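The structure is given below, and queries will be raised subsequently.
One chain of protein is taken out of this complex; the other chains stay put.
Residue numbering begins at 1 within each chain, and the chains themselves are lettered A, B, C and D in the order written.
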Amino acid sequence: MIENKVLHVADVQKNFAGLRALSDIDLTITEGKTHAIIGPNGAGKSTLLNVVVGRIIPDEGAVVFDGTVITGKKPYEINQLGIARVFQTPEIFNDLTLLQNVMVPAYAKRDGPLRLNVLTALDSDTDIRLAAEEILEDVGLADKRHADASAMSRGDKRRLELAMCLVQRPKLLLLDEPTAGMSRLDTNRTIDLLKKIKAGGMTKVIIEHDMHVVFSLADMVTVLAGGRIIAQGTPEEVRRDPKVQEAYLGGAH
Amino acid sequence: MAPLWPPRRDILMTVIFGIVVFTMPIWLQPFGAAYPDLMQRFAIYGIFAIGFNILFGLTGYLSFGHAAFLGVGSYTAVWSFKLLSLNIIPAIICSTLMAGVFAVVIGYVSLRRSGIYFSILTLAFAQMCYNLAYSVLTPITNGETGLRVLRDDPRIIDAMFGSTTVAVPRAEIFGIAITGMTGFWACAVCLMIAFYVALRITRSPFGMMLRGIKSNQTRMSYVGVNTRPYTLVAFIISGMYAGLAGGLLAIVDPLAGAERMQWTASGEVVLMTILGGAGTLLGPFVGAVIIKYFENIFSSLGDATLADAFSFLPPSVEHVVVTIVSPFVGEGWHLTLGVLFMIVVIFLPGGLVEGFRRIGRLFRSKER
Amino acid sequence: MAAVDTLARTAPAPSAEPFFACRDVHAYYGESYIVQGISFEMKEGEVVALLGRNGAGKTSTLRTIARTDSPQMRKGEIWLGGHPLHKTNSVGAAKLGLQLVPEDRRIIPGLTVEENLKLAQIAEPKGWEIERVYERFPRLAERRRQEAVTMSGGEQQMLAVARALCRELKLLLLDEPYEGLAPVIVQEIERIVAEIKEAGITTIMVEQNAIAALHLADRAIIMDMGEIVYTGTAKDVLADKALREEYLAV
Amino acid sequence: MDAILLQILNGLDKGGAYALIALGLTLTFGTLGVVNFAHGALFMLGAFCVVGIQQVLTISERVRDPSITFFEAYIEQPYLVSWFGDTGAAIIDWVIPISLLAAIPIMLLVGILMERGLIRFFYKRPHAEQILVTFGLAIVLAEIVKAWFGANPIPVQPPEIVRGSADIGAWLGIDANLSYPWWRLIYLVSSFVIIGGVFAFLNLTTYGMVVRAGMADRETVQLLGIDIQRRFTVVFGLAAVVAGLAGALYTGIQPPNYNIGMEFLVLSFVVVVVGGMGSLPGAVAAGFLLGMLQSFASLNEVKSLLPGIDQVVIYLVAVIVLLTRPRGLLGRKGVMEA
Partner (left out) sequence: ADFCNNPAGSTVTLGFNVPQTGPYADEGKDELRAFELAVKHLNGEGDGGMLSTFKPSNLKGNGILGRKVEFVTGDTQTKSDAARATARRMIEKDGVIMVSGGSSSGVAVAVQSLCQEMGVLFMAGLTHSNDTTGKDKRRYGFRHFFNAYQSGVALGSVLAEAYGKERRAYHLTADYTWGWTQEESIKNATEAQGWETVQTVRTPLGAGDFSQYLTPVLNSGADVLILNHYGGDMVNSLTQAVQFGMRDKQVNGKQFEIVVPLYSELMAEGAGENVKGIFGTSNWSWQLDNDGTKAFAKSFGQVYGRPPSQAAHTCYVQTLLYANAVETAGTFAPPEVIKALEGFEFDGMGNGPTLYRDTDHQCFKDVLVVQGNEKPTSQFDLLKVYKIVPRSEVTYDPSIFGGELGPYDVAGCAA
């Protein structure tokens, strides 16, 4: 079987004022798989995602997505190519309703990075609206769709953000701690949801500290520490790696 | 956020709005404001504020230099009267377009920054326009006296259709002179169109994108939206509204002065919008009406008028009341305005319209 | 445990009154009614785990106890060591020895790590010296001049706990201290919390990782829809499978 | 050469005025996060402290003016002069320095009242509302002053001995035609002193750090047991004092009228932003930079090259600075960028 790589992070380096946040990161993500990135706090996991989505331009190296080099592209261009991201602290539209929160990315996906869509009336656009409602249903927020996003609890905000990404049906979904702060119940629901998407063939990169989530979802795990990849492999391989146990998992696991 | 509205209500809302506007000469009578000059101002500044709200209310970018577009619109309209024709149609078109051109340039540069930095950039551009219009651009603007329409202007379009010599040059539309009430009707028609367009923008996906930008720019770029062109378009639209308003100012009174570009004028539209309620559709118009009402009516009330108004009271009481009230009218009308600003912001955050809504809700919930 | 001895209380509270008590506390965000009549008591030195699903009102309860401006407490009484917290504000509460480590950590932007710690030592009563914090958290010592908000989530969480330790503690409120932390760090923070417990600091801890919390706690309180639905010892909850499944899904 | 030196002095002098106003504005605007459109009004109130004290000192008896015969005219003879003769006249002559001392407590009180009574309710409100309410307050203050003192500028003179100009050429030992008004030199020196004082207060104490923290996150600072409210009040009072002193000193340069605050307001906002939001050194640097550039742009040689440049130089520089440095000269990231 020829594995198709969707994303290739090639020899990426990033320094922050003397601090080496990422060094020699070389990583490939296979299509349709769920790839977990774990590692201690400050290992550079979020920074790595920032490099992928164009928030941070690496000092060296390149990121190749679907055969195109995306380093140096603007975040919106990268999203348009099919990469969506859930942030570690939810980035949502606080002043809009949940429904509108999901409709905005849906429009962005349909209309491209710039379309002055003044002639359609929001409400007559049933396609977008139905799609948005469906996703909200999936993440379990349908009954709150007319409430303002600012009034959500943090768990709900996370799910909302996930919905905003899912509605775009991205080729690659990047999740930065999607279940942090979620109750076990909601975590389980999210795991189920992500499994369902996996069935749909979407490629996912997931950063998580909750090993339960990692081991339920991941096909492949990369362990970062101090800005370097210290281990890589299937969940089982990684779990048994003594380096990983020392640097990350600690004695209890 | 209210649930999404069905579009039929857009038309209905515009019609109701139109009725309110067109009946102003009737219902403003008791307020002493039913004379053409003031009603024209209501409509014109209403357009200005509604347009400003498209930028500020939707995207959250607070421009402190919108008066520049008002001024550009006015100068362009007067030049159109001077060079092309006394007909208002070319004047309106030219002033709106010219303001649009200025908005492209100023917006393109200013929108590279956000927040207060954006505000100061727009302010700086407008102040440059103002200061230059006042000084070295005098050949174009006629400096402090203001640009006027003269009897011997060329008016090439009019010249093609016959003589350009008129007793007194006045704006007209196909032979109907734009003075007094005709001037108001012309402004009212423009106001309705402007209102409807603003309504459509607000309720369109484009409008929602703008609100998304206001709410969270970061998220916006990570869902694949290039925010800069969106804000630029909003900036241009609102600049064109200002240009239209400026053009209308010159149409109802063909003199364009540099003062209307000064920062105070830019500040005024900000105040109108916030006072009425930024982000609401009616708010900016309400704010414009109130400020212009104070400026024109309160400032002209004298002690004599007050004494008249309170003459139903016993003389001693009347005296006391007049003494208390008089610092707030006439020369002191600014004081009233200042107090009004403070009261509104302190007690009705979100502006008058939002305040009314809240009070309405309060009553409704009490009934229940 | 030597490391935390100064945390220990100096004099025992009068025994008739409970050390800490909430009596029929109601709180609102604007018009929305969130904390709907909470009552519970705690002995001095007790550690309580406050559990419940997302949106149950745990954070809101902690914030009400810490007397922040929102949610607004409209009814009820809160007593700490004989002082009426309900009559004071967040500043007063802090001066009585209450510390909240908030769920979003609330590290102050624009200040360095050290400045964030210093901030805790402006007002009396103070707790740990900054040098001692650095000994205990060498990672923070390394980063003392870095702008604190540019640190990683785990580092920030450490800072938030360390900051609370810089103040004299009578009641510590921990809102999801393990969230977003690597297992090693979780263990680290768990150890700190254990030390805190050992030192006899009364603590209320909100945690999604219910099992971890219950292992530490003496008692558990489970909330749902803004109300307390269950109170019992931690052991009971660990034992009661049905209960765990209904409210904690574990 | 003389021309250049003179223009430098003039630039420093203007810059001192801008820097002082911008400094006070930054204290409230950058530090407390409050867009205080009433800051100009504080400047104006400072100026009117001088006017008010002058009026008190010159409370007069009305003496019939015998030189006017065809109607009854009166001369105002200050009681101070009637009672104390030359000493009285000297006190009146020294009105500005006397008022400066009085202005400090008065402005501190004004600032504290303003913060207690109004501003503190607006820390968490959107900037737009802060603008509206403080603008309203500015109008109210200006109108009250106008009702009390009239709309017209009221002349105030610096003390006789510093009314003329100083022969700087002689001081420097250069044989140049270089003289500059005493009072403007005093203004320049005072602005340095005040700026230095404020910096020392905020940077050499932890006070400044706490205030900055409180601005970024009030709630957390309060949770740490700090009564940030009181500190905000003090900072606001301090800003009012700085503005008031700037205004009081300025009366010796230009007779104040009720509107003088508004005239300075916009300019001072530009200065603050060019300096970078929240940066006190930035505000001061920008104040001197813009003052200097404005002074030089007014040279006839420059104007003949670029007509109208003197009118727009401040704004032009503001645009250039903001386009090359996104957050002004020394602004911090994230402060008032949204």
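As a convention for this text, contacts are C-beta pairs under 8 Å (C-beta built on N, C-alpha and C of every residue); 3 or more make two chains touch, one makes a residue touch a chain.
The structure displayed is predicted, hence computed values, not measured ones.
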Chains in view that the hidden chain touches are B, D
Among listed residues D:H39, D:H127, D:R184 or D:R231, the absent chain is touched only by D:R184
Out of D:A3, D:A200 or D:L306, which is the one that touches the chain we can't see?
-> D:A3
Which listed residue (B:F69, B:Y134, B:W263 or B:F328) would be found touching the missing chain in the intact complex?
-> B:Y134
Over the whole complex, note the residues of chain D touching the chain we left out.
-> 2-3, 6-7, 9-10, 13-14, 65, 67-68, 70-75, 151-153, 155, 163-165, 177, 179-181, 183-184, 253-255, 257, 259-260, 263, 294-295, 298-300, 303, 310-311
If the missing chain were put back, which residues of chain B would it touch?
-> 32, 35-38, 41, 131, 134-135, 143-146, 148, 151-152, 167-168, 170, 177, 179-180, 253, 255, 257, 259-260, 296, 299-300, 302, 331
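The criterion applied here is as follows: only the chains that are shown with their structure count from here on.
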With chain centres taken as the means of their Cα atoms, state the distance from chain A to chain D in Å.
-> 52
Could you please state the distance in Å, as a whole number, between where the Cα atoms of chain A are centred and where those of chain C are centred?
-> 30
Would you mind writing out the residues of chain A in touch with chain C in their complex?
-> 16, 38-43, 46, 88-89, 151, 153-156, 177, 180-188, 209, 211, 247-253
For chain C, which residues count as touching chain A in their complex?
-> 29, 32, 52-55, 59, 103-104, 150-155, 157, 176, 179-187, 208, 210, 248-250
State the interface residues of chain C toward chain D in the complex, per the touch definition above.
-> 66, 68-69, 89-91, 93-95, 99-100, 102, 106, 108-111, 115-116, 118-120, 122-124, 163, 167
